[in-house]
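Heads up, one of the protein chains got dropped from this complex, but the rest are sitting where they should.
Let's look at chain A:
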Amino acid sequence: MQSRLLQFRPEGIYCVQGKFYIDPWMPVDKAIITHGHSDHARAGMNDYLCHHLTTPILKIRLGDISVQGIEYGETVDINGVKLSLHPAGHIIGAAQVRMEYKGRVAVVSGDYKVQHDGLTTPIEIVKCHEFVSESTFALPVYNWASVEEQNRQLRSWVQNNQAIGKTSVLIGYALGKAQRIMKALEGLGPLNVHYSIAKLNDAYEAAGVRLPDYHTVDLNTDLKTIENGILIVPPSLVDTNLLRKVPHRAEAICSGWMQVRGARRWRAADAGFAISDHADWNGLLQVIKGTQAEQVYVTHGQTAVFEKYLNEIGIPTKAVKTVFGEEEIQELS
């Protein structure tokens, strides 16, 4: 039997032959980064490698770092391991990391989704022997409506607010979700976005992704201009006095967790839309089966449940402990 490519170490997911880590959470020499969310892209590594669209995001977030950006499908040799990146469909620049050594292939997917959001390069399913999958929404209750239907619901909520003179406040993670919301609401009126989102919009536009026109607002001074309009803010503003100052507002949280009624109710927003950049239950199964992997590892999310289920349907699976998965939690706080 060929030897395994992947090891799970205290510092992160490790490629034994290539001597590098993928999305490590402790300082290491060489780090391959799947995407720009803060739970996957951490500071303190000597050397970074990621998709070239992730590079500007890393620089915004981590400052002056040594980083190499490559294309999807481009091959790089690291200590004899052939490494390439493949679209994960999660957010801009998000990549699955494919590693090949003496005919054995491992893929670390980071975060991924199957639905095409219209902004992100759609996922490519990569055949491999070892596959590392996330499991954020690995319960059969999480199945998303089509993107068209999600957008239709979002738009009709905003239009209804416009009709009754309310300001629509949409809450979504600044990287990925906010841009999807902008795209979905294009044409309904001026889009006002919080400056933390505007900063990341630049990364999208630098990548040649066209976003709808928008205004960057400072909630300390620009309250008048957004009256009865549309405002997009990151989750960190929920329950803050800054947001409370927005008059006649209705708040909507856009997150996969909003699929469940109790979550919508508990979250004291006025509406919840199950719009996610993660794969739903059927999406996870479709991708995992598609890889034809002989060994699956599941990380962040419903690891125990997913491990048990995949083993029952004949896919050898192990749950592994990582520190990923805080991004959705932060998204709601």
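Definition applied: a residue touches a chain if its C-beta (ideal position, glycine included) is under 8 Å from a C-beta of that chain, and two chains touch if they have at least 3 such contacts; residues count from 1.
Quick note on the criterion: contacts and distances are computed from a predicted model.
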Among "(2Fe-2S)-binding protein", "Xanthine dehydrogenase family protein subunit M", "Cytochrome c oxidase subunit 1" or "DNA ligase (ATP)", UniProt-listed name of the chain not shown: "DNA ligase (ATP)"
Which residue of A:47, A:124, A:186 or A:270 touches the chain not shown here: A:270
Chain A residues that touch the omitted chain in the full complex: 139-143, 164, 239, 250, 257, 259-272, 302, 304-305, 308-309, 312, 329, 332-333
